[in-house]
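One structure follows; several queries about it will come next.
As you look at this complex, bear in mind that one protein chain is not there, while each of the others sits in place.
Naming follows writing order (A, B, C and D), and every chain is counted from residue 1.
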Amino acid sequence: MTAPILRVEDLHVRFSMSGGSLFGSSRHMLHAVNGVTFSLAKGECLSIVGESGCGKTTTALTILGLQQPTEGTISYRGQPFTGPNAPTRMQRAKAVQMVFQDPYASLNPRQTVRKSLSAPLRLHGITAASEIEARIEVMLKNVGLTPEQANRYPHEFSGGQRQRIGIARALILEPEIVVLDEPVSALDLSIRAQIINLLLDLKEQLSLSYLMISHDLSVVEHMSDRVLVMYFGEVVESGGWQQIFQTPAHPYTRRLIAAIPNVDDRISTPPNPKSRDLIVLKNAEFGTDTRVTPDVFRPPSQSKLIEIAEQHWVRISSV
Amino acid sequence: MLKTITTTAILSLGMATTVLASGEHYGGTLIFTAPYGSNFATLDEQASPNTQEELIAQAIHRALYSWDSTQNKPVLELAASEDVSSDGNVHTYHLRKNAIFHNGKPLTADDIVYSYKRIANPKNAFPGASYIAVIQGANEYIAGKSPDISGLKKIDENTLEITYTGPIDPGFSLMQNTTAIYPSNVKDESSFATHPVGLGPFVFKAHVPGSQVVVEKFDKYYKEGKPYLDHINIVLMAEDATRDVAFRNKEIDVSILGPTHYEIYQKDPALKDHLLEVAEVYTRGIGLNPALKPFQDKRVRQAINYAINTPLIVQRLIKNKAYPATGWLPLSSPAFDKNKAPYAFDPAKAKALLTEAGYPDGFEFEVTASPNESWGVPIVEAILPMLKKVGITVKPKPVESTVLGDQVTTNNFQSFLWSIPSGPDPLSAMRCFYSKTPQSACNFTSYASSEFDKLFEAAEQERDPSKQSDLLREANNLVQDDAPYWFFNYNKAVMAYQPWVHGLVPDANELAIQPYDQIWIDEIAPASRK
Amino acid sequence: MRFGFNFWLGATLTALVIFAGILAPWIAPFDPVFNADLMNSELPPDATFWFGTDAQGRDVLTRTLYGAQISLTVGIVSQLINSLIGVTLGMTGGYWGGWWDDLVSGLTNVMLAIPSLIFALAVLAVLGPGLPSLLIALGLTNWSWTCRVARSSTLSLKSQGYVQAAKILGYGDMRIMFTQILPNMMGPILVMATLGMGSAVLSEAALSFIGLGIQPPSPSWGSMLTDARQLIQLAPWIAVFPGLAIFLTVLGFNLLGDGLRDSLDPHMRTRKP
Amino acid sequence: MTQPLLDIRNLHLGLRLGRDLHPLLNDISFQIMPGEAYGLVGESGSGKSITSLAVMGLLRKPLSVSGGEIIFKDRNLLTLPKREMRRLRGKNVAMIFQEPMTALNPLSTVGRQIAEMFILHQGKNWREARRLAVDSLARVRVPNPERRVNDYPHQMSGGLRQRVMIAIALACDPDLLIADEPTTALDVTVQAEVLKLIKDLCAERQTAVLFISHDLGVIAAVCQRVGVMYAGCLVEENSTDRLFSDPQHPYTRGLLGALPRLGGRLENGRQRLVDIDSIITDRSILTKTRCIAPRIKEGSTP
């Protein structure tokens, strides 16, 4: 695996929530992302999984520059992506792009496909009509659409086609990294396969790096190289996809995997809630049994990540 | 401006006969209307210069003098007689002994001194102060330089001596409702604004702000046998259309009519016999500012007068609810010249005059005007095509009524359309063209003519009323000829009344002010009035 | 988009008014101001004067046709000012948030609390009566509703994928507002503006009634109606035609606005007083 | 052989616009036995939700049944008088909807909304009904039912709200429970709990379930028999085991191949997912089923 192109270090994002006092002055801080660290290598697909509210989307938005980190740094090819020397939107645009979850909300209904694709090119200094035309044509072919369809408006397309347009738009500036935000969860069953195949093809073809956000573990298993499991703003486990799916260590990861109703398992029995209270983790490094107490509502406040296998990290209670 | 039987027969065209002398009937309630706004500003009459409040003053208050519309001059009201010094400056008043305030206090000289000092009190800034200024020493008092008005001297309880600044007729000043006499024994002066106490025929009973004032018969009124009515409700009703409906619906007893309703009522057999009309002492017209170059030429000013078909506008737009003006002084003025012909409608002559003056292609000017239907923008609209025919382009400049007063008195206009008091005193009416009168006072067109000044100064000195009238008549004709204004009309005030109402009089000063103590209603009145 | 019966009725009425206004100089039989002839005043409708004549002897038909120009000007220009202020403040407030948004919201609340008729009255008192003043007065009064709609639309559009995408693609804030947000909230804004045109025409009539509307000799329906209210028994036609014109025009704008709203978003609620 | 609880025979249903009828369901027939969990699976627009609404008699105006019968306990629901149908709803046939967020009245306490069932169908007074509501909450394993009964929907998480919906649906021990994508809006771990709850409670009281979902895994977890719907047709029906192990219809096969399966990559490495479109373009394969409908092409909204 090549050297990382994106590095996220000790990222914290807090939101202030207005309180209910007399003047609304007291503020509660919501710790949406709490000390997340990871890196993304060229050509790699890294997935962040977790349930709603776990901070996976906030992490992605911070990388895209749509959200300011409270603490921590993000760097892209060694250059800071945050802080006072952060790149402008224009500069960032050529590095990172995004494919959205909802194909219906992600396209401007007042712009034709051509407009949606040509405007970013013009914005980034490509003004020659012939070049714009050529790039749009190539891109539409890449995502499985025909150039004739470029003059249509989004409402003339189906969900799957819209998602293809969304992918085309994300790729038109030729970014290195693409953030995939639940790229198929809003799509119909029969379309999902096509989009997943397309994304995997494009990754190979254009040697893209994906940062995928998903709660659908079967899609994650299918697409990812590495997986990051988040729970209440913290990474509880990370590792290669085999490690996560074959030997999940953290109880939360196990619970997530167990909860997936699977056609093969026929009827999987969800774990008894009581068994969650105490889980004993074999730890090779310390040679002792470490007690991990995954709280149902909060991860333990005193905790740290330990490496239990090569590049396989698990959060344990450090008490 | 009070009372008394009238006729001014020439003016009361088609007026219904008011039966008097016999058949008077006691009791009942009169529903009177206050048409000038939708509230009474205050019940403290000394504080208000407005006709609206005068409608109440007429019921509750009395002043030293009152207006006699028969003789067309002020007469004594609260004094039984007066002695005038030979130089005409000092008047000694022998006050009525039977005049009693509503709070039971009999009228004494103290009350008059108290009232005049209150009106002139600089802290109050009452509008009536300028009337008190005719008394010697009043200006010093108003300016705060003297604790007393030196011209006011109490001789005894019922005798008062007043020294005036000159040999003037003080009646014009001291008959105003802003110079009404209040009792001197009321401790809390602010209560005048809510519970007025006066000498008038009716006692204040209730005020529903924004709605009405109710007054009740005063048993100890100083005039024997008066008043006839038990109650008067003076209801506020500013909107013409509403007043029309209410009047036809017999909810109110009198209604002041606008031009349109005048015409309608004249055509309505059920209403036409109960209209009371009078020529009022206001002159309406467009004042021309000599600051605008064309207006410096007398021929141009005359041309404007010739170019406008004034009688047609009066007839069609004002529905004859006005008298075409011949000059400045109105019909009812003692100095009015019946023989002087008005400007004829003669566009050809107007055109010729303009050419002569060097404006063959006309010119353009602005008329500042308020929305008033009888002397406002609609009139400008009517003259617009007429002046267009002689080449003059008129541009209406509409402003609010308040702003009109502001702009005219600060000489900020090319021309203005307004209604200006031109009586009852012809001398003060003609003062408006005296070159020494400030522009802001009343010489709005900055008129200056040595010939006029000579005539006016002579009239000022003249003590014989008829000779004075002759001088003023001459001066008036001079002004007409010079045409600093387009002379438009003198107002005709019209009041409709219900058939059961008797005793109304056509007062040339203000028709809406009626002698309440002489009004009575007969038995055909509906039950609600009994 | 499917439009209902109401929409088409409204569109027809509005189209009629627009045609009347545009074509007035050609189809009106007389001059609206200078054909005044007091000899002809208050004539009932006849072959020459189809709608009769007014107190000044002017043709009511002519003035009613020209009146459409004024009413349309009042409606359209005041709503343009309105929308411009409302959209600018609402969109920037909603987009940027923070103190600017607090300021915009605060100002909006103040403007909502001061009744529009009274505010217009105050502005007219300052500027003096007349068409330009009226346009400014009406333009300054009702933007708070537009502002609210623009702000809430912006807030919801801001989180839409394509707006986020535009940011990620490097668009500047201004460009995003103009190319991504503005075109997509034109629907509700248009509805507000259309309904606002109706109420502007009515406000003009109301202000004429207090004496602050369009001033003569301009043939505005509001002032025609106000002048004619005295004459309703004597010469009802002077009042009937401008009255009818106001009614049909406002009805047209309202139905058009309602119809637009129903087809744009059946659940968008009317809150404008 | 026992009598089926629900017997849908040749159901035709369409969108009536003026005189035209745009067919949405074509000749649907299936049966549910008492106590059986039956799954309907298909993509959005395949007609599975409309089928369930037709059973409930909750179709809205432009939708109308144009043929067939829905027999529930010997009675044809389509011809049942309105009043009878109303009595049946909630008491004999209950339903859970997809969005627990909006399916509950935000201005009423959940207790009241459960209690309404006892008022409507068991003639209880409000006091008794409320007590029963507490019991119902306890049965769906809501912690602190006495306190929670006074909560408003917005005070509950999605999972709890869906439990409340289940409590409402099962309040009167219906014979048939229709669950329309009951877990789609929930997180996976919550989904597992809710599914288990539905399974357990229905098994306990022998309630038959008509379970509608687009998620094959969920259907597999709950149902004994499955029907696959496609473009308004029921293209295949079989016991769950057989259907998943030996799908007959190419569409079913496509569906199964189109989605990555958990553990699939570990077993077989990354396999290219099946593109259903490429299978289904061969129209001849549709002839194997009774229902032949033109494939509704992507993008052409019906």
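We adopt the following convention: contacts are C-beta pairs under 8 Å (C-beta built on N, C-alpha and C of every residue); 3 or more make two chains touch, one makes a residue touch a chain.
The rule is short, and it goes like this: contacts and distances are computed from a predicted model.
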{"item": "Hidden chain of the complex, named as in its UniProt record, picked from \"Hydrogenase maturation factor\", \"Acyl-CoA dehydrogenase\", \"Cytochrome c oxidase subunit 2\" or \"Glutathione transport system permease protein GsiC\"", "value": "\"Glutathione transport system permease protein GsiC\""}
{"item": "Hidden partner chain, touching residue among D:41, D:88, D:208 or D:258", "value": "D:88"}
{"item": "Identified contact with the non-displayed chain, of B:64, B:215, B:404 or B:475", "value": "B:404"}
{"item": "Full-complex contact with the absent chain, from C:90, C:139, C:217 or C:243", "value": "C:243"}
{"item": "Chain not shown: contacting residue from B:204, B:282, B:413 or B:490", "value": "B:282"}
{"item": "Interface with the unshown chain - residue positions in chain B", "value": "36-39, 41-42, 44, 47-51, 122, 124-125, 127, 129-130, 142, 190, 193, 208-212, 235-239, 241-242, 245-246, 248-249, 251, 282, 284, 370, 372, 375, 400-409, 418-421, 428, 438, 440-442, 444, 510"}
{"item": "Interface with the unshown chain - residue positions in chain D", "value": "56, 58, 86-91, 94-95, 97, 99, 102-108, 116-117, 120-121, 152, 154-155, 165, 168"}
{"item": "Where the unshown chain meets chain C, residue by residue", "value": "4-6, 9, 106-107, 109-110, 112-118, 121-123, 125-126, 128, 198, 202, 205-206, 209-210, 222, 225-226, 229, 232, 243, 246-248, 250-251, 254-255, 258, 266-273"}
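One rule holds for everything that comes next: only the chains that are shown with their structure count from here on.
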{"item": "Of A-D and A-C, whichever chain pair has more C-beta contact pairs", "value": "A-D"}
{"item": "Chain C and chain D, separation of their C-alpha mean positions in angstrom", "value": "51"}
{"item": "Distance from the mean Cα position of chain C to that of chain A, given in whole angstrom", "value": "49"}
{"item": "Parts of chain A lying in touch with chain D, wherever the complex brings them together", "value": "51-52, 156-158, 160-161, 188-194, 196-197, 200, 215, 217-219, 221-223, 241-242, 245-246, 255-270, 273"}
{"item": "Chain A to chain C touching residues, read off their complex", "value": "64-66, 88-94, 96-98, 100-102, 105-111, 116, 119-120, 123-124, 166, 169-170, 173"}
{"item": "Contact footprint of chain C on chain B as seen in their complex", "value": "240-241, 258-261, 263-264, 309, 312-313, 315-317, 371, 373, 377-378, 380-382, 384-385, 388, 396, 398-400, 403"}
